[in-house]
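With one protein chain held back, the other chains of the complex are shown just where they sit.
Coming up: chain A.
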Amino acid sequence: MNIVVCVKYVPDSTADQAFEADNTVDRVGVPGLLSELDEYAVEQALQLKEKNSDPDSVTVTALSVGPEGAADAIRKALQMGADAGAHVVDDAVAGSDALATSKVLAAAINKIGSVDVVVCGMASTDGGMSVVPAMLAERLDLPQVTFASVIESQDNQFRIKRDGDTATEIIGAVTPLVLSVTDQTGEARYPSFKGIMAAKKKPLESYALSDLGVDAGQVGLSAAWTAVESTEARPPRTAGTIVTDEDGSGATALTEFLASKKFI
């Protein structure tokens, strides 16, 4: 069985985030890392391998489309236990929107070949749209079992639990399929010392767009189908009123405030 887990290299959300002059996300000036939500995807990919009757027959490949630094995200996945890495790195990719990113990911997945399960996170932590997994399913013509909070699998049969807006659903499909997982699936493991050492010997393949047969003109900022016209840091909120409760004064002040704003 072949599992590909899609991992994104994102700016650290606890650092100050910024835009470049061309309105793309600053991915250089801000320290990056493996998107926290994709750690859950790596974890589930590894559990699928471990639960397989013949774990050695399962290959988990961590795939990332991103700048040089994205190799760090892949390496983290290798340290956690993935078997191989695939990194699509090409200057032409910079500034790609979700449509282009999904196109490149799909081409890379086809290149890796005979993939049974594509595992994604539920969203990228940098302004994630939560659309890449559905787009991948569309492009690869595979069933999508997305936003899984619980995953059950037996041979090629998958069942997931999905908390929708208005209902909780059980979704079923057979492999090959695209799976996306939420943080409800359970804590991701930390790389062990052994894992960190082993990762150094694991294969990490780099691809340029030309290796994947993707026309550079179809991706990147200039080919994006949406254009950001302007970005603006939100003006700092005008400092609110803060009162300290003493013998019930807080409740009265709160009620007065709500009444003054016509909420009561």
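To be clear about the criterion, a residue touches a chain if its C-beta (ideal position, glycine included) is under 8 Å from a C-beta of that chain, and two chains touch if they have at least 3 such contacts; residues count from 1.
Basically, contacts and distances are computed from a predicted model.
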item: From "Energy-coupling factor transporter transmembrane protein EcfT", "Electron transfer flavoprotein subunit alpha/FixB family protein", "Carboxyltransferase domain-containing protein" or "(Fe-S)-binding protein", the hidden chain's UniProt protein name; value: "Electron transfer flavoprotein subunit alpha/FixB family protein"
item: Options A:89, A:131 or A:196, residue touching the unrepresented chain; value: A:131
item: Residue of A:6, A:92 or A:142 touching the missing chain in the full complex; value: A:142
item: Residues belonging to chain A that touch the chain removed from view; value: 13-14, 17, 19, 23, 37, 97-99, 102, 122-123, 125-127, 129-135, 137-139, 141-147, 149, 159, 163-174, 177, 182-184, 224-234, 237, 240-245, 248, 250-255, 257-259, 261, 263-264
